[in-house]
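A single protein chain has been removed from this complex, and every other one stays in its place.
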Amino acid sequence: MTIILTSILFAAGLGVLLAVIIGAAAKAFAVESDPRIETVTDMLPGANCGGCGYAGCADFAKAIVEGRADPSLCPVAPPESAGRIAEYLGITTQEKEKVIAVVRCAGDCAATVRSPYNGVGDCRSAALVAGGGKGCDYGCIGFASCARACPFDAIEMRDGLAVVHPELCVGCGKCVETCPKNLIILAPAAVDVHVYCNSPEKGALKRKVCKTACIACRKCVKAADSEEQMTIKGFLVETNYSSPPLPDLVEKAACPTTALRLATKHAAGAYEGVSK
Amino acid sequence: MTEVETPAIQLPDATKLVISNSPHIRGGETISNIMVHVLVALAPAVAAAVWFFGLHAVRVMALCTIGSMLIEEIWNKCAKRPSSWKDGSAALTGLLLAMNLSAGAPWWICILGSIIAICLGKQLFGGLGYNPFNPALVARVALLIGFPSLMTSWVTPQAGKWLACDALTGATPLGASGAAVASLNDLLIGNVGGCLGETSAIALLIGGIYLLIHKLIKWQVPAAFIGTVAIITGITHHFCPEMTPPALYHVLAGGLMIGAFFMATDIVTSPMTANGALIFGFGCGIITSVIRIWGGYPEGVSFSILFMNALTPLIDRYTIGKPFGYIRIKKEAAQ
Amino acid sequence: MASNVLTITIGAILVNNFVLSKFLGICPFLGVSKKLSTALGMSGAVIFVMTLASLVTSLIYKYILSQTFVVNGTTINLTFLTILVFIVVIAALVQLVEIILQKFSPPLYQALGIFLPLITTNCAVLGAAALNVQAGRGVIESTVFGTCSAIGFALALVLFSSLREKLDLAKVPAPLQGTAIGLITAGILAMVFMGFSGLV
Partner (left out) sequence: MSDKPRKFKGGVHPNDSKALSASKAVVNAPLLDKYTVIINQHIGAPLEVVVKKGDVVKKGQLLAKATGFVSVPLHSPTSGTVTALEKCPGPACVSVPSIEITADGNDEWGSPFEPIADWQNAEPAALKQRVSDAGIVGMGGAGFPSHVKLSPTKPVDTLILNGAECEPYLTADHRLMLEQAEDVVLGAAILARILGLKTAVIGVENNKPDAIEALNKVAAKYSVKVQGLRVNYPQGAEKQLIYALTGREVPIGGLPMDVGCVVQNVASAIAVYEAVVKGHPSIERITTVTGEPLVNPGNWRFRIGTPISKALELAGGINVQPAKLLLGGPMMGMAQNSLDVTVMKNTSGILLIPVETVSQYTSEPCIRCGKCVTACPMDILPATISQAVENGRFDWAEQLNVLACIECGSCSYLCPSRRPLNQHFKRAKAEIMAARRKQQKK
């Protein structure tokens, strides 16, 4: 009996003593932290893609809690998630439009390669050495740097051309930063019609090196419901993303070079082997 | 004044002109080139091993070398990697492994050693260039720990007798007793028991000099390695002669020569900088001497080299010199 | 005494290395070895905790647990409480270290992450204390043993982390990437440390 009592007393005494010491230390060396940051971090997707512009989800959470960032900035999370975070923190958030990446190049035919290239198989490295030997100075180099950069595996390499799968893309913008040719843009996901060309050169020059370049023939502009839907910039037509055309424009316009395409069909491979 | 174009003038086809970064020409050195040089450097030692151990040596060396190359190919096939036996690195690993085995090693030891060396020592880490440890030594140490008695029974050398097949267990020059059992002359020529590559110091030295002349190894490694062993054993012998044989005996006996010239200098697993190589050699020397004099194993060369292999990334990291033009920046910043 | 300390030192650092020969403290060994800088921080923390823990536990053992008291006429020996008391004391010590680190070195605190609390339940720390009791070492020897074991742990950790940093650049076959190749490397490292057997 005494043994039990003594040991209990001893252990308890030790516990109390240590507790006091730790308690004192915790007081003396207290560090302030906001527990909400951790909760918000847990509510974020945890992909750490950096699409929000912050270094990972934890950093973003800190920025949200401190009021420096809006929860809707996260491109990965569904809109409800931003709402939940806003609700938890008692703040308001803006609705954001979902965007996807569009690689504005369709030059996947072998004719776009001008000369053999021997070197590092990375677009950013190749761009420093003659752009990898492709004929078009503005087109996709095809060494898959954007595909490797994509945290969501949404970019497929097809015959040396990067193709975005709209259903997988969350619009984080990693590929946009990676592409040395500034080929990739973030376009509203609701729009399906895009011009898959980025070369500002004259039509004849473009046709020399690429069969699928936009030659600014204006067929699509004329076929559109209103001329505003397609904008002409020099020798290049662009979709006007603020007043976009309907998907049936592709059929109506019958683009002679097939530079005008639907993102969904482009990704599905419906334009394979184009060469007219 | 205008140019007359004759059809004889032929211009390059622009579509076949290769685009690449500079430089556009290169020196002749290739990986297989280097490996062949090392194999050539090993030739005197191989000849000595065959002279002293006859066809047994040939058998062990053939098994290990061909076995290693085969296993490398099998691995490449399985892992869907490009074939790599032609670069000679597998053959070299196999031959170095054979040099670390006794002439009486059974066939399955040779094959098992090859598997360990190629798979565990090299390919698991991603193949040539990525292995942190010397593959041949990984195999040797694994075998030594797994089959201690098999790996420490030696065949007595019988110079010039090709078919001498009695696997006699002879004394090795580095017994645990701490006494010298062979004459220095025998050690130099190689008329002693031990691994195939531990016999003839002179043959190994010739190979080492060949490598040094061709600048394939850094002189700092063997110099620091052998020098440190000589100094430490020399001092110890001077103060307690009964503890260990004299320095020259230590330098010539056992695997120090092959270790210092062929194993420690392995380019993949040793430091790249000159200062790093010096530190690497010192470390090898200290650990070898400590194990030889005080340790439980009679020979510490392989352990010491592997230990320093593990230290190599650290050595590389902390021996980076200051680049050209760096000192001035420091000075200016200080002002 | 001096030769005894030397034996303990070499024995604890090289021959009976906690990680590579006794397989204690594998969790932080694998977890905190991805970067050399965190490995160095962890090493420092472990050396500190283990020294302190060895000192405190051996003091407690010597002056309290191994003593016999007479309470109400009953002779009491508290040796059976050794493990329990050691765990509590070590846990408290680690808590202290954590609080202090968080205050004075937030980056290190961040980098060590979950592994700092894990020292609490680290078998290496408890192992050092328990081995001291088992070997019947005095207070000074216990402390030396604790420090040297921790140095041995640190040596293994630093070596291993520098190797892993190198392996990060290697084209390791996909199924073996990460911890798998780390364990294989650790195995080879353990084999290398066997070379030191017989030194003591």
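In this document, chain identifiers A, B and C correspond to the written order of the chains, with residue numbering beginning at 1 in each.
The rule is short, and it goes like this: a contact is a pair of C-beta atoms (placed from the backbone, for glycine too) under 8 Å apart; a residue touches a chain by one contact, two chains touch by 3 or more.
Predicted model only: the values in this text are computed from it and were never measured.
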item	value
Chains shown that the absent chain touches, full complex	A, B, C
Listed residues B:34, B:247 or B:278, member touching the removed chain	B:34
Options A:51, A:133, A:160 or A:173, residue touching the unrepresented chain	A:133
Interface residues of chain A (partner: the chain not displayed)	114-115, 118-122, 124-125, 128-131, 133, 137, 201, 205
Positions on chain B where the hidden chain makes contact	1-3, 5, 8-27, 29-31, 33-34, 126-130, 218, 267-270, 272-273, 316, 320-329, 332
On chain C, residues whose C-beta touches the chain left out of the figure	168-169, 171
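Note that only the chains that are shown with their structure count from here on.
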item	value
Chain pair with more C-beta contacts, A-B versus A-C	A-C
Rounded Å distance between chain B and chain C, as computed from the means of their C-alpha atoms	35
Of all residues in chain B, the ones touching two or more other chains	none
Interfacial residue positions of chain A with respect to chain C in the complex	2-3, 6-7, 10-11, 14-15, 18, 21-22, 25-26, 29-31
Residue ranges of chain A in contact with chain B within the complex	114-119, 128-130, 132-133
Chain B residues within the chain A interface of the complex	14-21
